[in-house]
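Before we start, here is the structure in question, set down as structure tokens.
Of the protein chains in this complex, one is absent; all others appear in place.
Read from first to last, the chains carry the letters A, B and C; within each, the first residue is number 1.
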Amino acid sequence: MPRSGGVITALAFAFLSSGTIAADPLAVGRQMLMEDNPGELWIDQGKKLFHNKRGPKNASLEQCNFGLGAGKLEGASVKLPRYFADTGKVQDLESRLLTCMEQLQGFQRNEVMKRAISRAGSNGSDIEALALYITSRSNGMKMNVTLDHPKEREMYKAGEYLFYRRSGQTDFACVQCHGESDKRIRLQDLVNMTDQKQIQEVVSTWPAYRGAHFVVRTMQWRLYDCFWQMRLPELKYESDTSIALTMYLHYQGNGAVMKVPGFKR
Amino acid sequence: MAEPMKIRATLQGDIADVRILIAHPMETGQRRDASGKIVPLHFIQNITVTHNGKMVMDGQWSQAIARNPFLGLRVKGAKAGDKIVVTWTDNMGDKRTDEATVTAS
Amino acid sequence: MQPIRKTRRTLLKLGAGISSLAAFSAAGLLRVGEVVAAQWNKGGFESKAVDDALKSLGVSNMIDSRDIVITAPDIAENGAVVPIAVASKVPNTQSISIIAEKNPFPLAATFDIAGSDPYVSTRVKMGQTSNVRAIVKADGKYYTAVKEVKVTVGGCG
Partner (left out) sequence: MKNSAWTVLGTVALIVTGCATFPDHATTRQIAEKMVGEDFTAPQPAQLKRLAQDRSQQICSKIGGAKLTQDEAAEVTRLARDSIRFPSSGKYAGDWKRGNALAHDGAGDRIQFGKLEARKENGGLCQNCHALAPGEINVGNVGPSLTGYGAQRGNSEAIAKYTYEKIYNAWTYFPCSNMPRLGASGHLTPEQITHLVAYLLDPLSPVNKK
């Protein structure tokens, strides 16, 4: 990102000399926002939340095992979701975080969960900052979700099934909006999640700073918000449905090079 | 207590490309919170940037600057190791100063 | 940097009508090498009309200039974060101001420039589609350029 400096100035004077404007009327703004992402302000906050002693047990999260061993964060998020023997469950980053906050720090899982998705225009939640910090430690690494355990394969297939499962008064499944390229809802570009390049762009950019909400959003929020827009009931935080969909999407996006935080309009 | 700014200062020739991100609500005084109460006007009014102690930009903002503000500028005559110091002050008297060192790109 | 805070508070107590730098120097409050920000242009930032905002900047006559380039999206997806960059090639540029003409308070920012390239990039809230105007002060004269930014709400809301 620091290397991209001056692109905009260069752009400005390119316009000046040629008198032309970029063909895509949205592109200039998107590039300008992407270059300097306020989401980065939350990385340090997440780092503090991870290393500081907190909660009823006055402990840090340094002993949390995200699958590669206690405290090992580099390369952990690109292998998630995965099966964890200690909980007997397939967990994504956020549900694993909850497990650690509960077991290591003594937080009440339900209380943390209630606040996990912050209100727009707030300072964001602990989970949002932590998820961003932990994922950022895998920046530059490739998404590499595997399906070694039978439960992981179950989750993957369930996620695929759910991606295509239509219901509700809009008759929508995920694929209705995310099955074709170059489509938009109003002005918002829709990612074709059946296209490998495009799904890679998705899985490598969450957590992301959401411009309209001024906070960092996570994959759990992204899925929750889709179901809201589909007029379906509220998706429970860290539910199997959310983890199955994440499993399916992350696996489809394997090979994507992580670069969080993303910036979403 | 204000959160630290994120300041990048990268050398391009003899110009330091300075990019500043600030955690600040920049409230317009018109927005209502979840309970329906007006959130009071709260925004950065002054922001200064110095280069090795010399003021290079002296900015004044209204509440129209976006939440979690960004400021980009280009400092002439810079070299690696130079000090960039940024200070902001808001209408409630809160302020924050952070610094960065110019790095070669 | 605590002293600045104190001095600014003092400034508030001193009230309007006193030139800040002169007051500080006279009171011996200004330490050598200390950097003091410009006094905030209250009249300009609280103006509801573009003309009043311009007056507060000292503008009586503006010259349209192709040496000022505004980089901003033709269409902003999110009016709450509209990126705007202004680059000036007008010689001896002293300050750059940004005005979003249809905002309730049009004057968004003023940047006095000394020793930095006459370039500034920031992000502005815009309530609706509007002209964005840049005002450049150079050698005591005022130059201007304008660009329309269409603002849409976006999303399915």
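Basically, contacts are C-beta pairs under 8 Å (C-beta built on N, C-alpha and C of every residue); 3 or more make two chains touch, one makes a residue touch a chain.
Quick caveat, the model's predicted, so the values are computed rather than measured.
Considering the complete complex, the chain that is not shown touches A, C. Among the residues A:Asn123, A:Asn144, A:Gln198 or A:Ser239, only A:Ser239 touches the chain that is left out of the figure.
Touch with the chain that is not drawn comes from one residue among A:Asn65, A:Gln103, A:Asn139 or A:Thr194, which is A:Thr194. Shown as candidates are A:Asn123, A:Asn144 or A:Gln229; the residue that touches the absent chain is A:Gln229. Within chain C, the residues in touch with the undisplayed chain are 75, 150, 152-154, 156-157. Chain A meets the missing chain through residues 146-148, 150, 153-154, 156-158, 160-162, 164-173, 175-177, 179-180, 182-187, 190, 194, 227-229, 231-236, 239-242, 244.
Just so it is clear, only the chains that are shown with their structure count from here on.
One inter-chain figure worth recording: chain B and chain C are separated by 14 Å, centre to centre, where each centre is the mean of the chain's CA atoms. Averaging C-alpha coordinates per chain places the centre of chain A 36 Å away from that of chain C. The centroid of the Cα atoms in chain A and the matching centroid in chain B are 27 Å apart. In chain A, the positions touching at least two other chains are 8-9, 214.
Within chain B, the positions touching two or more other chains are listed as 15, 67, 70, 72, 74. Residues 8-9, 11-13, 15-16, 21, 25-30, 32-33, 185-188, 211-212, 214, 229, 265 of chain A touch chain C in their complex. Touching chain A in their complex are the following residues of chain B: 3-4, 6, 8, 10, 12, 15, 17, 19, 21-23, 25, 31, 33-34, 67-68, 70, 72, 74, 103, 105.
In the complex of the two chains, the chain C residues touching chain A come out as 66, 69-78, 80-83, 85, 87, 89, 117, 119, 121, 123, 150, 152, 154-156.
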